[in-house]
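What you see is the complex with one protein chain gone and the rest in place.
Then we have chain A:
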Amino acid sequence: HQAALRLLGQGGGSSSSPATRLSAHPDSRCWFVAWSPNGTLLASCGGDKAIRIWGREGDSWVCKSVLEDGHQRTVRKVAWSPCGNYLASASFDATTCIWKKNNEGFESLTVLEGHENEVKCVAWAPSGNLLATCSRDKSVWIWEVDEEDEYECVTVLNSHTQDVKHVAWHPTRELLASASYDNNICIYKEEDDDWECRATLEGHTSTVWSLCFDATGQRMASCSDDRTVKIWKEYPSESGDTSWKCVCTLSGYHGRTVYDVSWCPLTGALATACGDDAVRVFREDVTSNPEEPVFSLVAQVTKAHNQDVNCASWNPKEAGILASCSDNGELAIWRFKED
């Protein structure tokens, strides 16, 4: 199984290599990158309190907008609405900002307050009507947005005993997952207008930094400070409820904390961002048993950046295109190619 991960534009034989390594947040950390739903724009955010929107112009990537003055502290994560017209940003200043796209760029629409301290993540539900946020205050909040762009918190979930690092929505159902410093993952569902924690997934032996669902939502990948990636599969139980079991653990590949994991909805490839400066891509072995899948490392760049890699994100429309970002403020775009 031959595969390679290279900076976009390199190795193609052409002498000019377009800038696919960008100094996105100079003198600062770049914490997160997110592709727009149509795959044409990339939002980055960082320790300089700013969000930058990047787009392709010919062979190069240029900064299209800078969203400043929205936050007083680090912007930790950004998320695009499913329609692509809104951006949400989560900040250490304890707020979540909602931005709306206009002709010039983006304007700040509203600021969601309520968390007691740093907001670590924000995520839009696929329906576009719900937003989830999580914080060091140990809670997960779910917000509803109506046709007039009004946001209202509909529930505060206190299922974790520590800092909540990440939230992610199931791709097709109204189901939410959260990852925490308490080493656990929680799964939430709505029943009779009430959101509740339906399952607590134990297994990681240190902070769970991130998680994501595969294209169908039948499986979930999580990554941790314990230097492993776990694959979880949903099993229906007799009571009609479901349970999640860990069906695979990838250990021995990552030298330090794994900060992010991204499952490509187009190809099924799994990418990780690690504190050992590497970006890695894993693939499920075709022959493996679905109840006990086997994943192999098929490509890696050991020095993807010269500092920790904080985020890895597959382009949702262009197969094999991966964005990553680092503590050195850089953003890089890669092409993953398989034979």
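Here is the rule we go by: a contact is a pair of C-beta atoms (placed from the backbone, for glycine too) under 8 Å apart; a residue touches a chain by one contact, two chains touch by 3 or more; residues count from 1.
Here is the rule we use: contacts and distances are computed from a predicted model.
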Report task. Look at the options "Cytosolic iron-sulfur assembly component 2B", "TBP-associated factor 6", "Protein O-linked-mannose beta-1,2-N-acetylglucosaminyltransferase" or "Dynein axonemal intermediate chain 3 isoform X1" and return the one that UniProt uses as the protein name of the missing chain. Result -> "Cytosolic iron-sulfur assembly component 2B"
Report summary line: Across A:N184, A:T207, A:T228 or A:T272, the one contacting the chain not displayed is A:T207
Query raised in the report: Who touches the missing chain here, A:G9, A:G203, A:G275 or A:G320?
Result: A:G275
Query raised in the report: Touching the missing chain, which residues of chain A?
Result: 29, 47, 73-74, 76, 92, 117-118, 120, 136, 163, 165, 181, 206-207, 225, 256, 275, 306-308, 327-328
